[in-house]
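Structure in structure tokens, see below.
A single protein chain has been omitted from the complex, and every remaining protein chain is retained in its original position.
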Amino acid sequence: MTEPEIKPEVMRISWGPQHPMSGQTRILIDVDGEIVRRIIADIGFTHRGIEKILENRTFIQGIVPIERMVMADTANIALGYVQAVEEALGIEVPERAKWIRSLICEMGRINSHLYAFGLQVECTGYFPAVFLWTTVDREVLLDLFEKLTGARWSYSFFIPGGVRADLPEGFRDEVKRAVKYLRRRFQDYWDAMVENPLFEMRNRGVGVLSREDAIRLGATGPVLRGSGVDMDVRRDEPYAAYGDLDFKVITEREGDCLARLKVRFHEIEQSLNIMEQIADEIPGGPVRTKVSLFPRSKPGVEALSRVETARGELGVHIFTDGGMKPYRVKINSPTLRNMYVFERLAELDRVLVADLPVILYSIDPWYLDCDR
Amino acid sequence: MQARSEEELVEELKREHSDLLVEAVVHRSKRVSIVAKREKLLELARLLRDKYSFTHPVSAGAIDYIKEGKMQMIYYLMNPESRFMLMLRVDLPRDNPKMPSMTQIWEAMSFHEREAWEMFGIDFEGHPNLTHLLLPPDWRGGYPLRKDFKGEGIAP
Partner (left out) sequence: MAERFAAPIYGVIDYLLTWARKFSIWPIHFVTGCCSPEFMQVSGSRFDMERLGVLPFASVRQCDCLMVVGVISRKMGERVKYLYEQMGEPKFVVSVGACPTGRGPFYDSYATVAIDDLVPVDVYIPGCPPRPEAIIQGLMLLQEKIRKECGLRAGKE
């Protein structure tokens, strides 16, 4: 990027892609002593051109590139694309498939929130210990995925018309056992980290985003809900089985890093409740409607599908032209919206250099999602 | 004031502001699409933000309709009360795609307009920082998401 000019009394730090705590991006910080005057996010280090690639893949082949947008939470992203394809081609989905989709989406959400929680704790004081605890808990969920689909992260389990396979024998009991184990672990995390006065000192009152600013700047996901706005696509436009399930939308009022962490924490609790409900009440029936491998679309149809991923709201807008491949796929990424909020935080609140990693990870960016 | 539903909004726009629009339809529940006239776009956008409270910007993107010789720019907007998705569209001629930037109305469209510029070549007048967002800063090639992009500018 052609960088804007620097004024003489500030120093520009390039917090670059090779850094333990920056992720795959470069962030330019103009500092004046300890106070951050300006933040410039230089993204694009993981740009793969997914929107162009999807124009060259048939509708079912397109699931593979698009689910590699966020590896921690591939279920929700793939669901967004598959639902848009189903709406554009007019395909119906059976009830049992919708419930299985919700189950896998919630497991993906817990996976991603654990990752975000581990990273936020790690950058607060370089506690890789808690991050390594979270890797063990993710193994429990990854074993469940492997039993069901065969792969750990990128399973391509949703296809237009349903899901690929039914739940194996004894899977519902295993889900319940995993939920019991995870509930016990979350009590440990709450006691060790969130009720920890040192952790609170680093996170309370840091990076405050008010309710009006969150709406005006287009924040999404836990960033928006941590500032008191209760918008959640699972409740506003119910998709998959969320219309039949019973869960709460978590909001907190303060808008600082601790509030966002608490939103994620309580969302994990709600996801565990949803998993138990699904394991108890899932209806019977087929899991797939037969669709040809190369479905052909009608020309001039467009379909926008919105889902709630762990980071926020994802939109997939498909335009068709009558062929076997889409004409254009526009992806509305959640992290791109939140990175704009991150850039403006230096003007909205007094930010110190030492607080910057904590704020960045409380916004929970996944750069492959904003670069696509 | 009670937030308007999709049908009420479309009715009111057609009744009172039909000189600013080309078309306004409700695709299905929670999806409304408005095509604005190019010279009245700023006025319509300001009206949507101030009178109808579409203050929550979601995203923006473009499509290249090469056979019809036009490009269409779409802005996705939401109202935090009524929570349906409004798509504000405008058609631009393909050989000279210029339009006023919407950052003067919704500040958060800055990143999305930068991406539309570097991928399609649409020139946004009044944008504070129209530089490359996702592509490398020394990209010398064409506009990647146009339909006639042949892979120029790719240097190893």
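When the chains are written out, they are named A and B in that same order, and each has its own residue count from 1.
Operating definition for what follows: a residue touches a chain if its C-beta (ideal position, glycine included) is under 8 Å from a C-beta of that chain, and two chains touch if they have at least 3 such contacts.
Since this is a predicted model, take the numbers as computed values, not measurements.
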| item | value |
| --- | --- |
| Identified contact with the non-displayed chain, of A:K52, A:R183 or A:R288 | A:K52 |
| Contacting the left-out chain in the complete assembly, out of A:I13, A:I40, A:M71 or A:M324 | A:M71 |
| Residues of chain B in contact with the chain not shown | 135-136, 141, 144, 149, 151, 154, 156 |
| Residues of chain A in contact with the chain not shown | 16-20, 24, 44-50, 52-53, 56, 64-65, 68, 70-72, 115, 131-133, 135-136, 138-139, 142, 152-154, 368, 371 |
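In the analysis below, only the chains that are shown with their structure count from here on.
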| item | value |
| --- | --- |
| Averaged-CA centre spacing for the pair chain B and chain A, given as whole angstrom | 25 |
| Residues of chain B defined as touching chain A within the complex | 27, 30-31, 55-59, 61, 63-64, 74, 76, 80, 83, 85, 87, 106-108, 110-112, 129, 131-137, 144-145, 149 |
| In the complex, chain A residues that touch chain B | 1-2, 4, 43-44, 47, 49, 51-52, 215-218, 229, 231, 236-237, 302, 304, 306, 313, 315, 317, 319, 327-328, 330, 332-333, 336-337, 339-341, 371-372 |
